[in-house]
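Data block below; observations after.
Shown here: the complex without one of its protein chains, the others still in place.
Here is subunit A:
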């Protein structure tokens, strides 16, 4: 599949030159995952360039979440190769702790259910991993946390507990928590599905800002306007396979397969 190069807004960090070559930053090759006899992902291939935003859409149960979790090895695939930047992990060989750390240090993840730690304040949610994983001092970590909270519009919530925040606020805090670790790629698993439409909008606007700033993103979503207008590529999944893949507008406006057309029609009628 030919990759489209975006020229604007992809010079991110020191690995930016990658975007100018034809080498993708995230590359999934022949990812296969089964639970017992149930095969959830079959030979999935996908790639994302540095600064690229890929939306993954598809019907429930098609394996979107599983695919995302295979990228950071929360769910190790049975087979296939995951490459993120200079880290390559092969599914059939045992993974070293070092590789796993290197892989995860490049990936931030945002969950549908936020998964903030309810016994810690908002600030501590964001500083904990900075201190324990990156070894930052608490002063450094707090400074960065406050900058990020300001960026997502929630500086006044620093001392609160997550349960005192609305769902939309919690999700923005979760985004700040992931960003605090300087990820190269952000993975989003239906970040707005648990939210009322209005609250979803405030999360989407943070994500749009993130995309514009050049962050590489892989977003599982049901928000078609995000897929069409913010992401540059879209993949449609069904039954553990990539049904269609290509530049957003083309895929969404002119799907090739009958199955993809059926899915998009169902989404549009909702």
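Note that in this section a residue touches a chain if its C-beta (ideal position, glycine included) is under 8 Å from a C-beta of that chain, and two chains touch if they have at least 3 such contacts; residues count from 1.
Note that in this section contacts and distances are computed from a predicted model.
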| item | value |
| --- | --- |
| Absent chain [UniProt protein name; select from "Amino acid ABC transporter permease", "Putative xanthine dehydrogenase", "3-isopropylmalate dehydratase large subunit" or "ATP-binding cassette domain-containing protein"] | "Amino acid ABC transporter permease" |
| Contact residue for the chain not shown (choose from A:33, A:104, A:136 or A:172) | A:104 |
| Missing-chain contacts mapped onto subunit A | 69, 72-74, 101, 104-105, 107-109, 111, 113, 115-120, 128-129, 132-133, 161, 163, 177-178, 181 |
